[in-house]
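Here the complex is missing a single protein chain, while all its other protein chains stay put.
Should a chain be cited, it is by its letter among A and B, assigned in written order, with residues numbered from 1 in that chain.
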Amino acid sequence: MKHPLFRPLAALAALLLIALFTIPGFFSITIRDGHLYGSLIDIVNRAAPLMLAALGMTLVIATRGIDISVGAVVALSGTVAAMLIGGGPDAQTPMVWALCAAMGAAALCGLWNGVLVATLGLQPIVATLILMVAGRGLAQLMTDGQIVTVYHEPFFFLGGGYFLGLPFSLSVVAIVFAAIALMMHKTALGLFIQAVGINPVAARLAGLKTAALIVFVYVFCGACAGLAGLMVSSNIKSADANNAGLMLELDAILAVTLGGTSLAGGKFSLVGSVIGALIIQTLTFTIYSLGVPPEVNMVVKAVVVFLVCLSQRSAS
Amino acid sequence: MKPVLELQGISKSFPGVKALSDVALRLYPGEVHTLMGQNGAGKSTLIKVLTGVYAPDSGTITMEGEQIRPASTQDAQRLGISTVYQEVNLCPNLSVAENIFIGRYPRKFGMVDWRAMRTQAAALLEQLEVRIDVSAQLSSYPLAIQQMVAISRALNISARVLILDEPTSSLDEAEVQLLFRVLSKLRGQGMAILFVTHFLDQTYAISDRITVMRNGEREGEYACSALTRLALVNKMIGAPEASEQLAQQAKAATPGPVFLQARALARKGALLPLDLDIREGEMLGLCGLLGSGRTETARLLFGADKADAGSIRVGERAFPFASPRDAIEQGIGFCSEDRKHEGAILALSVRENLILALQARQGLLRAIPFKVQQAMALDYVQKLGIKTADIETPIGSLSGGNQQKVLLARWLATAPRMLILDEPTRGIDVRAKQEIMDYVSGLCRKGMAILFISSELPEVLRCSDRLLVMRDRKGCGEFQRGELDETSVLHVIAGGAQ
Partner (left out) sequence: MIKSPYFTPFVTVALLLVMLGIGGAAYPGFLSVQVLFNLLIDNAFLLVLAIGMSFVILSGGIDLSVGSVLALATMISAWLLQVMHWPPLLVIATVLVLGACFGGAMGAMIHYFKLQPFIVTLAGMFLARGLCYLISINSITIDDPMYLAMSQAQLPVLGGFISPSALVALLMLAVAIWLAHFTAFGRGVYAIGGNEQSALMMGLPVARTKVLVYGFSGFCAALAGVLFSFYMLSGYGLHAQGTELDAIAAVVIGGTLLSGGYGYVAGALSGVLVLGTIQTLIAFDGTLSSWWTKIVIGALLFIFCVVQRLMAIGAARKT
C-alpha cells in the first residue's frame, strides 16, 4: 500500500477498468502480418514520445529543476532530420548522419540549458523559457513554417515500423529506459541526483560535483526530447515545426508528477514516469473512443494536475 | 519599579529536544538587558516565544501587569513588542521611507502620499540622528543603516519593548557605535530594550543587566557591573556547576610531522589573517565564543569557502582549496556544525548518507556494491553506537545525536588523513558525547590529524593536544597540552579588562 508506485498503478488500473467497461473490444489484441494490433498496442505506441520526454524530465525535476523547452527541442530535432534527409525517395544526407545531427542538436540544446542553470544560476524556468521561445522559432525558420514531407522509406521505421511484433518505438523506449535504469543501478548516478535534489548544499560539502550533475540531467533531457522528436517526425512522415511537440513539456511534467516524483526534487521514479505517461495516453484514448471531444482531455488533465499536487502536499 | 515585561516558568519542547526549561526573564523600562548564551542555549527559541512565533508549553508572559499570549508576530507588535532581526526583515527593493511605513502608509484622498511619507520618515530617522536620503532603495545602504530603518519602523509602531536579535553580527566598529548611541538615547527615553548578542565587549559597553542562558535553562540574571568577564564566560561555556565529571583523557601519543600548514589565511568579513599548523596524530582544539571565527576557519580549510588571502599547504605543495572536492582529494573531511542544512540529506537512508562522501570521491562510475555498503553501514552503526531501527530508515527520523554519528561515520568511511569536527557533540547526551570523543581520540592516536571545534570548554580541554583560542575572528592564543587549564584559557577568551 505504501509503495510509491501504488498510486500511479492504481490510477492506471482504474482507467483501464473504465475503458474495459465502456469501450467494446478494448482489450482485444489481434495478429496481422506478424504484427500485434489492438487498442492497447495503439496506446503504448502513441505514448512512446511522451514516455521518452517524461524519462528525461524526471531527472531534471529530481534536481529541483524544470525544462519547458522540451516541446521546442522535439520540433527542432524532427526539423533537422527532415531537412537533412530531404524530400526525395533517396536521402540527401545518409540517414544515419541526419539522425546523428538531429540528436546532436538536441543534446546541444540540453547543454545550453544545463550551463545556464548550473553555472549562471538562472532559475530553471527562466533558462528553459528562452529556448522554448527561440528553439521553435529556429525550427520554424528552417522550414519557413511549412510542413516538410519526407519520402525516404527507412525513416518511417522509427515511428511506424515493427520489431518482434511490437511497434519499434516501444523497443526504442525500452532501450533508453534500460540504459538509464542500468546507469542508476550500476553507478551512483541515482544517489547523486537525489542528493543534489534534496540538499544541494550538503551534497556539495560531501564532495559531489553538483554543477556537472545538473548539466548532465539537462543534456539527457534534451537528448530524450530529440529522440522523441525523431519518433514523432517519423510517425507523421514529415516535420511540422509549428505543431510538433506543442504542449509536450506540460504532458511530460504531468506524467512525472503522476508517477510520484515530487516537483520539489529529490527521490524520483523512472518507472513511475513511464506509468504516468501511460495514464495520460490511456486517458486521451478513452476520451476519444467514448466520442467525447478530445479537447475535454485538457479539462480532465487540469483537474488531475490539481489533485496530484494537492495529494503530494498532504503526503510530504 | 515594576518590570514592563516579565516571563515566568517558560518551557518549550520539540520532538526529541527540550529547548526551554523553566526560564524567567524581567525587563524594566529604561534599561538595556542583554541575553547571552552559546548556540543551542535557547536564546532564539525564547525570542520566538516572546514574539508569538511559538506558544510556550507552560509559563506566563506578563506585560505591564497583564498576562498576554501573543499568537503571531503581528499580535506581538500590536501588544507593543517590536523586534529587529539580524537579517533586518525589511523589503530590500523598496525605499527607506516606504519600508518604515509598509502597511500604514500616509494617505491623501485615499492614495498613498509619497511626500508625507518621505517627510515623516526623515523626521523619524532624525530622532535617531540618522540623516539619509529616504527615497533611496533600502538595499543601497549598509546593514547598519538598514537596522536603523528597522528600529525607526518599530518605534513608529509605538513599541514598549524593543528586542534586537543579534544586530551587530555584521557591523563594523563605527556602525556598532552608531547603534549604541541610538540605544542609549532610547533607553534614556524609558524604552525597555532586550539585546541579544554573543559579543562580550558589546555586552559590557551597553548593558545594564545580563541574563545568561545555557542548555535551555536560565543560568542566572546579573547586574552588568556585578559580573566580571571571566565569570560571564565561565557561566556560558565553562565547567557547569553540577555536571558529571568526564573521564580524564589518557596522554596522547607524540604527534607526527606537520600535515597541513595554513599561513595568513583570511577572508573578508569572516576571518583575519590566521596561521595554523596541524600535525598527523594530533588533536588541535579550536575554542572561543560564538562569532570568533572558528567555523569560518574550518570552512576555509575545507574549501567550503574560498580564501581571499593566504595559503594552505598539505605536505610539500600548496593547494588553492576552491571547493570541497579539492580538500577531500587531499584526504580532509568536514563535519559541519549545521547538520540539518549542511550535513544530513534528510530523505535519504542512513546507509546512503553514510557512504555518500566515499562514493563521491570514488566517482560516479565505480559504484560501491550494495553488500559492501551494507557491511560498512552496519559496521559503523555498531562502532559508534548509532541507534536506528534499520540502516534503510531515512536519516531524518533519527534523533539529532544519532544523525551526528551517521555524519561522522560518513567522513570516517573515507579514511581521511585529517578530520575537521565542528561542534560534533552538540545536542548529544553526555554518554554519547564521551563515546564519540573517545572513538575520535582513538583515531587520532592512530595517526589522523583532527581539528576539533567546540563551545564546551571542558570538553575541548579534555581532548586536545594543542588548543588554539580565537576571539573576534582572529587567533589570539595557543596552548600546549601541559599548559591547559580552564582559568587561563577563559582569560584569553574573555579578553579585555576584568
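What we mean here is this: a residue touches a chain if its C-beta (ideal position, glycine included) is under 8 Å from a C-beta of that chain, and two chains touch if they have at least 3 such contacts.
Being a predicted model, the structure only gives us computed values, none of them experimental.
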Option from B:Ile102, B:Ala309 or B:Ala375 whose C-beta touches the chain left out: B:Ile102
Hidden-chain contact residue, picked from the options A:Ala101, A:Ala134, A:Met184 or A:Ile236: A:Ala134
Footprint left on chain B by the chain that the document does not show: 73-74, 77, 89-94, 98, 102-103, 105, 111-112, 137, 139-140, 143, 153
Those residues of chain A which, in the complete complex, touch the missing chain: 66, 116, 120-123, 125-127, 129-138, 140-141, 144-145, 246, 250, 253, 257, 263, 293, 295-303, 305-306, 309-310, 313
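Here, only the chains that are shown with their structure count from here on.
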Complex interface listing, chain B residues touching chain A: 302, 304, 323-325, 328, 334, 336, 341-348, 352, 356-357, 359-368, 410
In the complex, chain A residues that touch chain B: 186-189, 191-192, 194-195, 198-199, 201-209, 266-267
